[in-house]
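Missing here: one protein chain of the complex. Every other protein chain is in place.
Presenting chain A:
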Amino acid sequence: MSVSEAPAATVEPPPAEQPGRGQWWSPVRRTGNRRAPGRAAGQRSRQGGKWWVPWLFLAPALILFTYFKFIPMGRALVMSAQDVRPYLGNTWVGTANYSEILGSESFRSALKNTVVLAIGQTFGSMLLGFCLALLVEGQTRKLSFIRSAAFLPVVVPMAVVAELWRIMYHPTSDGLLNQVIGLVGLGPSGFINDPDTSLASIAVTGIWRGAPYDMMIFLAGLAGIDRGLYEAATVDGASTRQRILHVTLPGLRPVFAILFVLAAVRGFRSFTEVFLLTNGGPNGSTEVVMTLIYKLGLEQNRLGVGSAGAVLLFLATLVLTVCVQLLRRRRTA
């Protein structure tokens, strides 16, 4: 699985790296004077025996990760404990930003909305994705067409999804979705314009885009279930419901755990759809942590308080991930 470098360095012949000096697979050794002291040292370093070769390959990644992940993370932590004043110098304020944001009514309501939205989207997408996967499981060509069509929302950019649904959510009775629900005698609904339905409407958009993704992963999981178990269950006289309950669901347990983490993290960080559909309105009914952070940081220039919010969101994501991983580990152990 991994190279042991020491023997390679001693056995290796000189390289024929210069262009035009023959091909590397040529069985003919190009040079015989491999013990010539002056050349050997330089050649060996080119051959990967040296300690810095892996670091050279890693350098671009490490530089970019440092600049755009680790430094910003460090900055966020530092700023969250500072009163950030451009051109005036930052002052250390300790936990004041945290207590301010935790104490503010708008943050608490945004946190509530975020959690509600994340839970709604997570379970909605998983449930719908699971049902979809069961329905389109199989090998026929017709099904692969349906699967591709159902998967399309996932690859459509979120900005387009939001603009499309904005128009579909048109609040008067001749809006597209109002016409649809009018067919069964409902509505017209205000959808994203009504504080009572706005958050649910955003969740529906998120489920529409998230469910096909979950469906694909469930399908991959379903493919890994032993067909013989279905057969055995059928021979034993199990109904379809019992088959799903006792064969399919247990077989998919690891898939559920992974999807839960992915979907929940996706829900916690949701920004684009909220920003474009409602931007927090009406009346703050759809304000989520990310839109609040964006407003605090970039519109009100309160970078310290915004960073404190970001750090809290990060911790929530981290705790959730670790908890689910631990649960999973214990179950499989």
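Note that a residue touches a chain if its C-beta (ideal position, glycine included) is under 8 Å from a C-beta of that chain, and two chains touch if they have at least 3 such contacts; residues count from 1.
Here, contacts and distances are computed from a predicted model.
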{"item": "Per UniProt record, name of the chain withheld from view [\"Betaine-aldehyde dehydrogenase\", \"Aspartyl/glutamyl-tRNA(Asn/Gln) amidotransferase subunit B\", \"Carbohydrate ABC transporter membrane protein 2 (CUT1 family)\" or \"Iron-sulfur cluster binding protein\"]", "value": "\"Carbohydrate ABC transporter membrane protein 2 (CUT1 family)\""}
{"item": "Contact set of chain A toward the excluded chain (per top definition)", "value": "1-5, 8, 11-17, 24-27, 29-30, 46-48, 51, 53-55, 57-58, 60-62, 64-65, 67-73, 75-76, 79, 132, 134-140, 142-143, 146, 148-153, 155-160, 163-168, 170, 172, 174-176, 208, 212-213, 216-217, 220-222, 225, 227-228, 230-231, 234, 240, 243-244, 247-248, 254-255, 258-259, 262, 265, 268-269, 271-272, 275-276, 290, 293-294, 297-298, 303, 306-307, 310-311, 313-314, 317-318, 321"}
